[in-house]
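Worksheet: one structure, shown below.
A single protein chain has been removed from this complex, and every other one stays in its place.
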Amino acid sequence: MTFDQILFYCLAAIAIISALMVITRRNPVHSAMFLITTLFSVAGIYLQLHAEFLAAVQVIVYVGGIMVLFLFVIMLVNLEVVSTERRFNKQWIIALIASAVLLVEFGYVIVRGGKSSLLPPVTGPAQDLTRKNSEQIGLMLYQNYMLPFEIASLLLLVAIIGAVILAKRRLASDK
Amino acid sequence: MVEYFLIPAVQILIIFLVLLLFVAYATYLERKVVAFMQVRLGPMRVGPYGLLQPIADAVKLMFKEDIVPAGADKWIFMFAPVITMIPAFTVFSVIPFSDSHTTVFGYPVHLYITDVNVGILFVLALSSIGVFGIILGGWSSNSKYPLLGSLRSAAQMVSYEVAMGFAIVSVLIYSRSLSMIDIVNAQKDMGWWFAVIQPIGFFIYLICGVAETNRAPFDLPEAESELVAGFHTEYSGFRFAIYFMAEYANMILISSIAATLFWGGWLSPFPNVKALSFLQVVPGVVWFFLKVFFFMYLYIWLRATLPRFRYDQLMRVGWKYLIPISIGNVILTAVLRLYFRT
Amino acid sequence: MADVEEKVITALHDHDTFLDSSELIINMGPQHPATHGVYRVRLHLDGEKVLGAESYIGYLHRGVEKLGEHGDYRHYGPILDRMDYVASVSNNLGYCEAVEKLLGVQIPPRAQYLRVILTELQRIASHLVWLGTHAMDIGAMTIFLYCFREREKILNIFEKYFGARLTTNSFRIGGLQFDTYDGFEAECLDFCNDFPRRIAEYEQILSDNRIWIGRTRGIGILKAEDAIALGVTGPVLRGSGVKFDIRKAFPYECYADLDFDIPIGEMGDTYDRYLVRNEEMRQSRRIVMQAIEKLPDGPIMGKVTKVIRPPAGEVYHAIEAPKGELGFFVVSDGTTTPYRTRIRPPSFVNLQALPPMVRGQLVADVVAIIGTIDIVLGEIDR
Partner (left out) sequence: MPDEIKKDQPESKPPAPDSAKPAATPPPAGHAPGHPSVSEKKLATKAAAAASTPWTSPLVEEIKKRFQGSVIESHTMVGQNVIILETPSLIEVCKFVRENEIMPCDYLVDVTAVDYPSREKRFDVVYVLHSFKMNERVRLKIYVADNETIPSVTAIWPTANWLEREVFDMFGIKFSGHPDLKRILLPEGWKGHPLRKDYHLQQMDDEWVKANLNIETGQ
């Protein structure tokens, strides 16, 4: 195993363990902390794939932006009620079955893939080290994947408007 | 092996120690400058002109009792200052103090630790982690004033980071690179500091920088007259010192980035004017530190002059003025770049 | 009217908060840098918005009124110094005048003029402390040191005259204990000549500062009718646009001979009260200059018996202290001990206006409003 591989498995393990912690912690702030850890490990894996830009953006957007908002809301809203509620409801059996199926699928792919699944050399655009990371992402995003990009942004716009409308109705009913 | 491990390790050690010293004397600078502006003397007792005061303070804080309040989330409470401090110091690994390099024992040594091709993003990413130390520190204290300080801090960071990011983007459109060294070199090639080309971006960056470091007039998370001391009300001893050091390290950091992005880093003033080329006799590092010193002075000056914003006013300034202006600035810059390709 | 009643009287009950976030109850004080003493206010918050406030006072209660009933008339003065400790000269003036009124004693003109000079200097000093701390609460810390620089000059004059800087006590029933020292007039004039420049300096830093205006304009509005209903006095009342000053309404000492204006505000917000107090400092300076010019020669002590024994009776006498109407209700039973000495403290009554003023504002405004009322806890709790 190379240094790279050891690093990868460490990061992957941290990501999975802290993801489990996110859903099992009673204290929402602790959950948020583990979510941040997960996001960091994923950013580390991006770095291994020579996607520095993606790694940095992952940290800036998710850790620096979204998680701060999460914490803000968690602290603002009274959570004493939440922490005493039961953590899992009746859907947990279905969820467990679904995860088990996914696990089996992963296992199958890894076993069938054999050596090739161990950590392949970097392929695709990131392989081209002569060009800058951001440049490549820009080119891919705005040339090859223009349509998905636009659809995703439209979806986000709809979500924003929906959130605003929900919040507005809420405020109006207060009066 | 020496080139890959030993030299960086020594560099890191030196920069870390120098930075610690700078942080300590930044507090001294602040106290002296504010005292000068307020017709008083400032520290005068420890050493000549109070020069040993920062060291006395550090020693005092180190030997103070480390109090963890009852009901606090102990682990987060103990870790929070560290979360703030580590990014504040780590970021200096990508700050280029100068492009000149010397040879030590036959190995070329640069005046920076490393040059990352996404340097400025690295800076932004790490500085966005620092805020968690403040938020978690306030929350874990299990006390109401720190909690309010945390809430304010969270809201403030989210709002001002966006405008700051756009201000930086307007520079990137000119530099065409995210690497800190390339950004300075781009200014050398253009012959102008970016502050001249991007005055709006520069001012937005400055304002956001003050807000990001929780300094007056944006010092709401620790507003001593409203929230007593905000997020670090419950901290004492060395943990408080860590917060304190992180704040000053962040000030130096924001000043360094301002110098690098907008004031040409290590470049002398007007690098393209032949008549002023004699200024290049002064080494680049000196120029760099002079610029950083100026921005530090500006911070202190603001603190001595301005009253504090209120929470909603701060939000209004951020969302209603800075963000739209910075976005408009980016669009304008992009359009200009497209039509007047240089 | 009914509105005011509602504002003052409604007890706090459950409030609706934004997005059902929990209502936060926060104790500001008794140890808090912005409560100007051991004053506690319990704030009910929704995030940063103040839903309601309750005041708790009495942490500094020393029973000053009770102490007054247990010494002779002269013994009360030094106790009163400890009441409004940033304006102790005014405290003594009010008490001495109340007893003089009961005795029916006229004090000589020189003593009158000296009393006016000293109390007006004290008013400037008190307002300087207010301006400094108020600005510091809002975050402008340099003003604080500038104000204390000027206050220092006044305290130096006091130190030479009274022999004390803070707990001054040389006003006697019937006049004064000391005549002026050599160079007293010159030092006062020196201060007065320098002072306009200094006020201009404060106003340069604050009056046109956008942040300062943003923090004080429209904050803690007290309309004229509310101000009267709530019984506030002094600069708070005048800031609301009511032209009432006891120095004009019921002139005492030699105020009738002196020319000065009463500044009033328009909106009754924090900024107006700031302007009113600034202008009052200028007017006080004017009064001091006139009084020094007119300062007559003559005795400084009126005809008062060695043992003070006012005839049985009662008197309510009020003066315009820096913080508002400072009243003394003295009841005499014909002995050498006051039968009852009631003090009507201006800060105590003004502080009642705090809860209605802070409702609906933000936490940061609470400190601005506490600052603008200008309270001294030594006087509120007595």
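A, B and C label the chains in the order they appear, each numbered from 1.
Keep this in mind: a residue touches a chain if its C-beta (ideal position, glycine included) is under 8 Å from a C-beta of that chain, and two chains touch if they have at least 3 such contacts.
Quick caveat, the model's predicted, so the values are computed rather than measured.
Chemist: Write out, one label after another, the shown chains that touch the chain missing from the document.
Modeler: The omitted chain makes contact with C across the full complex.
Chemist: Which residue, C:G58, C:P196 or C:G298, contacts the hidden chain when the whole complex is considered?
Modeler: C:G58
Chemist: Check the options C:I199, C:V242 or C:M289 and report the residue that touches the missing chain.
Modeler: For the chain that is not drawn, the touching residue is C:V242.
Chemist: By the contact definition given up top, give the residues of chain C that touch the hidden chain.
Modeler: The list for chain C reads 4-5, 8-9, 11, 57-58, 61, 63, 65-67, 70, 101-102, 104, 228-231, 242, 244, 249-250, 309-316, 318, 325, 327, 329, 331-335, 337, 339-340, 342, 344, 348-349, 351-352, 381-382.
As a convention for this text, only the chains that are shown with their structure count from here on.
Chemist: So which chain ends up in the middle if you average the CA atoms?
Modeler: B
Chemist: Looking at C-alpha means, what's the farthest chain from chain C?
Modeler: The most remote chain is A.
Chemist: Using the average of all C-alpha atoms in each chain as its centre, how far is it in Å between chain A and chain C?
Modeler: Taking the mean C-alpha position of each chain, the two centres sit 61 Å apart.
Chemist: Could you grab the centroid distance between chain A and chain B? Build each centroid from C-alpha atoms only and quote it in angstrom.
Modeler: Each chain's C-alpha centroid was found; their separation is 29 Å.
Chemist: For chain B, which residues are shared contacts with two or more other chains?
Modeler: In chain B, 151 touch at least two other chains.
Chemist: Where in chain A do residues touch two or more of the other chains?
Modeler: 76
Chemist: Where on chain B is chain C touching in the complex?
Modeler: Residue positions touching the partner: 34, 37-40, 144-145, 148, 151-152, 216-217, 219-220, 223-228, 303-313.
Chemist: Any idea which chain A residues touch chain B in the complex?
Modeler: Touching chain B: residues 27, 29-30, 33, 36, 52-53, 56-57, 59-60, 63-65, 67-69, 71-72, 75-76, 132-134 of chain A.
Chemist: Which residues, counting only chain C, touch chain B once they are in their complex?
Modeler: Per the stated touch rule, the residues are 24, 26, 32-34, 47-48, 135-142, 145-146, 149, 205-206, 209, 211-212, 214-215, 362-367.
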